[in-house]
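Only a single protein chain was left out; the remaining protein chains are all shown in position.
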Amino acid sequence: MHNSESAVYEQFDDRTQQHEASNLGMWIFLATEIMFFGGVFTGYTVYRNLFMTAFEAGSHLLNARIGALNTVVLIGSSLTMALAVHAAQLGKRKLLMIFIVSTMCLGGVFLYIKFVLEWLHEYHDGLAPGLHWTYAGPQSGHVALFFVFYFILTGIHATHMIVGEGIMAVLLYMAWRGRFSKERYNPIEMFGLYWHFVDIVWIFLFPLLYLLGAHF
Amino acid sequence: MAEHIAPRKLYIFVFLGLLVMTVLTWQIAYIDLGKWNTVVALIIAIFKASLVVTFFMHLRWSHSMIRLVLFAAIFWLAIMITLTVGDFFSRSNEQPWQASYTVSQPMVSSVKR
Amino acid sequence: MSSSEVAITPRVHYLNVDYGIKSWLLTTDHKRIAWMYLMSITFFFAIGGVAATLMRLNLVEPQGLLVEPETYNKLFSTHGIVMVFFFLVPSIPAVLGNFLIPMMLGARDVAFPRLNLLSWYVFMTGGSFVLYALIAGGVDTGWTFYTPLSSMYLNTHVMAAASGIFIAGFSSILTGLNFVVTIHKMRAPGLTWFRLPLFIWAMYASSIIFIIATPVIAISLALIVIERFFHVGIFDPALGGDPILFQHLFWFYSHPAVYVMILPSMGVMSELVTAFSRKKIFGYHFVAFSSVAIAAIGFLVWGHHMFVSGQSIYAGLVFSALSFAVAIPSAVKVFNWTATLYKGSISYEAPMLYALGFIGLFTIGGLTGLYLAATALDQHVHATYFVIAHFHYIMVGGAVMGYMGGIHFWWPKMTGRLYPDGWARVAAIIIFVGFNLTFFPQFILGYLGMPRRYAVYPPEFQTLNVISTAGASILGLGYIIPLIYLAWSARYGAPAGPNPWKATGLEWTTSSPPPTHNFEETPVVTEEPYGYDRIAEEIQVA
Partner (left out) sequence: MPHAFPLFPQQASTVAPAVDHLFWFLTAVSVFFSALIFLLIFYFAIKYRRRSQDEPPPKNQVINNIPLEVTWTVIPMILVAIMYFWGAEIFVRNAQPPPNATEVFVIGKQWMWHIEHTNGKREINALHIPEGVPVKLTMTSQDVIHDFFVPAFRVKNDVLPDRYTTEWFEATKVGKYHFFCNQYCGMGHSLMRGWVYVMTPEDYEKWLNSGVTGETMAEQGEKLYHQYGCITCHGTGKGPAFVGLYGKPVRLDNGQTVIANDAYIRESILFPSAQIVNGYPAIMPTFKGQVTEEQVLQLTAYIKSLGSKERNTGTP
């Protein structure tokens, strides 16, 4: 058990070293995440340039308004997350819990919109390659390719969010048990980095998936 | 901890900035800029991402090592994309299939709806 | 060691602080985790080796001595997958790296000990998926998983194998992450970057590759699984995709991965060559930075596996030029090691035999890499036995030799006991001879045009294949001998004492085996590594 006074693991000399180490570790982890998404982005870039018109046709089948709405929701959750870290830095336990809960809620809203208002619809409309594909317009195969990438990218992104919700539940419990303090809030800060990263991925996914070609 | 604590107001401003840019990028999609639509959208996305990284993720107050890590990841990602895409768009006519897409003005997109 | 000193084993050390299966499975001690990796990868090496033996036996007859082509395909796929992902990639980093990095840095443990344990579990989970795939009937994709063959045509256990590698990839990522943070943040007072042993530099460079490249193989295999499961066309041209995209993603990882396999061995080399010639390394900065240069440039050359794949010829030319560029830092290393021997005080214990073997065989393997990097020559030898010979020279002759040398060098530190050096030297020589007999004929076979992954082949290639198989049996014997005497010595060997080789380096300043937290008190470093000229004075005083 580590209470807030002796919050340094035995392999470290002091708290600064420990904090710097976990911060660096987290950023390196995010670097691997960049490369992980990067693999799919590479494929996306190639196909998007090869099959320009098909990808635009596919993009037009998505609802840009919902996409924009979801962007706002996710940015909002990023704000509440930043404020949660802020509250943790100041050692305000109650505020911290409030902000964690609001982040979780906003994340939940995002996932609800994603699954229920988008994926489910796309599935019913026959826009789910491999499962239910009825699109019969020109270049159906390459439009399907767009949707494959759409589902993979949003799917991996949503998986990250679900994992994030789980971690937040744990953090909330820890906060409730008073495990954090002005001196010890490392986990909150590290998780914040993760959550903001997931937000950034979406910031790129939104234009790349929803806004291809002019929508006039 | 020797951590920088940013004022809460700053976070709110950043949030507002992100909001404005989201609306902007969404609305610009309804204006026909030809191939520039994608470019503009990406530029805005990069701006948004930098805001998040700099302020929400505290890069502004972080050790330079952290910046190096971020730079390295972006750098290698850029290499992966550039060299891969470079192959696809430099295939000669003798190895065609894709080649026919690139004879002239490959980037023009003018879908009629 | 001089017999006058009495080597003593400390009463309490990391191996006997507590007993029982739980004290191992739940340990966060980097040294014990290293042992768990050692056991696991030896197991995987045996699997890969058995597959290799069967393959070589089959190739004695042009029509196939033992098995049907279908089974042969499973054998080389198993061999490649297991040897690369479950033996060689984790070998030096996860065993010697885990054991030594904290000690060389004067730290109590790695930065994230629990993460370290987690990576072992992740590794074993991945391993069990692959074992499942093998037991359930095998997989015949080749280790390269080329699409659309793997994603649409084969009906073996591709998903299980791909998922296994996907999972094991995260173990690499976590290990690399742990090492980078440890090297950055856990160095003892006074241990500046240019006072680090070169092994640390090499591990640092390979960790970078782990971090940047591994996620890409993870995602590309995930995409194969998705394509297979949902029957959507990510890489299958029949459904609109492009198979060459997969090759790009695969080699973006797998080329840097070959440097992950060789860089740690190169790090070991720098330690061995200095210790057994009692000299400072020649050109420290050049050796250190060439590791980083190999890691960095190594990311730019992956297309050299695709010269004849239908990739654009312009891309081929660029990748060819970059591949030649990456050979230069390797050359620099070889020359610096050779120069280190100059005017040394050289002795020939087993680790040094492995080291000299490494330099020779790596040189040959690397130089034949140049043939492959030359576009027009690759157009002839691509995917022939010439390639097989090239990479076995580097991976078996180079990386595995380095691994064996490292294990022999640090074995006394890990167990506190000495192994019989005579046996070890004999084994090293058997391995060297068997190795050359196995793989040199394959260069000739390759230039003659014998394609790889051939279960049956035209009869005029038989003689060379028989020679190769004969060599392989000698080689296999050579690997079994160390297995026996090392196991024996762990129990019955003579106590080693803290520094049996009279080597420099922080790991030799603590007892053998070391205490759980490595050092009685945090060491302070005041000078460059490999201070063998200083030891000179000490020995003279004594």
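As written, the chains take the letters A, B and C, and residue 1 is the first residue of each chain.
Here is the rule we go by: contacts are C-beta pairs under 8 Å (C-beta built on N, C-alpha and C of every residue); 3 or more make two chains touch, one makes a residue touch a chain.
Please read these numbers as outputs of a predicted model, since none were measured by experiment.
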Listed residues C:46, C:118, C:377 or C:525, member touching the removed chain: C:377
Chain not shown: contacting residue from C:29, C:109 or C:140: C:140
Sole residue of C:466, C:481 or C:494 that reaches the chain not shown, by the stated touch rule: C:466
Option from C:42, C:309, C:473 or C:516 whose C-beta touches the chain left out: C:309
Contact set of subunit A toward the excluded chain (per top definition): 53, 138-139, 141-142
Footprint left on subunit C by the chain that the document does not show: 2, 69-70, 72-73, 140, 142, 144, 146, 148-149, 152-154, 237-238, 243-244, 277-284, 286, 307-310, 313, 316-317, 320-321, 324-325, 327-328, 331-332, 334-336, 338-339, 341-348, 356, 359-360, 363-364, 367-368, 370-371, 373-380, 382-384, 444, 447-449, 451-460, 462-464, 466, 532-533, 535-536, 539-540
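Going forward, only the chains that are shown with their structure count from here on.
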Chain centre separation (subunit A, subunit B; CA means) in Å: 16
Overlap residues in subunit C, where contacts from two or more other chains coincide: 184, 212, 216, 242, 245, 248-249, 252
Residues of subunit A engaged with two or more neighbouring chains: 20, 24, 28, 31-32, 35, 38-39, 42, 46, 50
Footprint of subunit A on subunit B - complex, ascending: 1-3, 5-6, 8, 11-12, 14-15, 18-19, 22-23, 25-26, 29-34, 37-38, 41-42, 44-45, 48-49, 52-53, 55-57, 62-63, 65-66, 69-70, 72-74, 76-77, 80-81, 84-85, 88-89, 98, 101, 106-107, 109, 111, 113
Contacting residues of subunit C [partner subunit B, same complex]: 184, 208, 212, 216, 242, 244-245, 248-249, 252, 299-300, 302-303, 310-315, 318-319
Touch list for subunit A against partner subunit B, complex: 15-16, 19-20, 23-24, 27-28, 30-32, 34-35, 38-39, 41-42, 45-46, 49-50, 52-53, 56-57, 60, 64-65, 67-68, 71-72, 75-76, 78-79, 81-83, 86, 89-90, 182-183, 189, 192-193, 196-197, 199-200, 203-204, 206-208, 210-216
